[in-house]
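Here the structure comes first, spelled out in structure tokens, and everything after it is commentary.
Excluded from the complex is one protein chain; the other protein chains are retained at their positions.
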């Protein structure tokens, strides 16, 4: 399998994972069929579309490559037809989401590098690829974006994207290095869930002065 | 009237229709003059700007062609000065919105095709052109985006964009074919309102587990 196909496979597996998570969130909000498919597609492809626009990949792959839409539709069908078992199995869904996070951080960073951009752009857009769809889902469903909660989420994406960029600059480009970078991100994310890790937050006076500042 | 002018006229009529709907929504929220103009412009041009960025039409027409801003300002003036009669006539406003939906779906899909992109990109961006502005309005005004409600809205845009792409691929390009594609979308949207159509939604356990999944 050549390098281009490898990253496309990574990207499609991540698309499926995120589309399932988006379809389940939409189903829980009692959205109709179009709403479920829309949210699934938005979560799965939204971050990638923003990344493609920023690196000059026009038209964005999520819109022009039929495989992305097909995978989103498949995931929506699974989330609808197998909803009861999917809902009951909380840990597999969080696992899917973590796998998607890692795959997208790595594939997104690599695509950015392949378009000739530097390390900083690649790491930032790897993070955007991984968390962007989830932020769009949370904004549209009026939830505080999960990346801003007290959880190790985008930090894990930062680790995965950073590892991929580091391996690339060090010329570690065997077939297994992207899977290793993905594993770093997924391991950090799952360990943070298991051990209850979180980043420092800051206590202080009650938040009754939210609107004092602009 | 040549083909380019025809699609520009379609686009400007749709811009006016959506700008009126946005200005009325902002007026109902008691926003000030700048807020009304901003929301009207956002609803009218937002989807088109996202489409133009995705197809490589830089700078986006909504920003560079003065007619779009002029039409948005005109619609804001109408919504402010004629607010009382506009509010009373619910059905004409829904009619305006449906007409805008159809015109934008068709003109947006056609512009995408004219930039050399394929059928899938054209249909998806026709939908984005048609519903994007309304989604931005709902997100900014903290409402659940109308496209996710149990109504036939984006599905009608899908029909209009799909018809336009089909006619184009079948080389049906007389002056009346875009109006026919627009009519398909508008008819579906208005019929769904009249007959109370909706897509399947899915009942199930109460949504007290919204935050169980990520």
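We just call them A and B in the order they show up, numbering each chain from 1.
We adopt the following convention: contacts are C-beta pairs under 8 Å (C-beta built on N, C-alpha and C of every residue); 3 or more make two chains touch, one makes a residue touch a chain.
If you're wondering where the values come from, they're calculated on a predicted model, not measured in any experiment.
Enquirer: Using the touch definition from the top, which of B:58, B:82 or B:191 touches the missing chain?
Expert: B:58
Enquirer: Among the options B:6, B:80, B:119 or B:201, which residue touches the chain absent from this view?
Expert: B:80
Enquirer: Consider the whole complex, including the chain that is not shown, and state which of B:34, B:176 or B:195 touches that chain.
Expert: B:34
Enquirer: Per the definition of touch given earlier, which of B:49, B:75, B:105 or B:181 contacts the omitted chain?
Expert: B:49
Enquirer: Looking at B:6, B:141 or B:201, which residue reaches the missing chain?
Expert: Looking across B:6, B:141 or B:201, the contact with the absent chain belongs to B:141.
Enquirer: I need the residue numbers on chain A that touch the omitted chain, in ascending order.
Expert: Considering the whole complex, chain A reaches the absent chain at 53-56, 117-118, 120-121, 124-125, 135, 139, 142, 144-145, 147-150, 154-155, 198-204, 207, 209-210, 212-214.
Enquirer: On chain B, where is the contact patch with the chain that was removed from view?
Expert: 21, 24-35, 38-39, 49, 53, 58-60, 63-64, 66, 69, 80, 83, 87, 90, 93-94, 97, 134, 139-142, 146
In this section, only the chains that are shown with their structure count from here on.
Enquirer: What rotation angle superposes the Cα atoms of chain A onto chain B, in degrees to the nearest 5?
Expert: Angle of the fitting rotation, chain A to chain B: 120 degrees.
Enquirer: Approximately how many whole Å separate the CA-defined centres of chain A and chain B?
Expert: Whole-Å distance between the two chain centres: 28.
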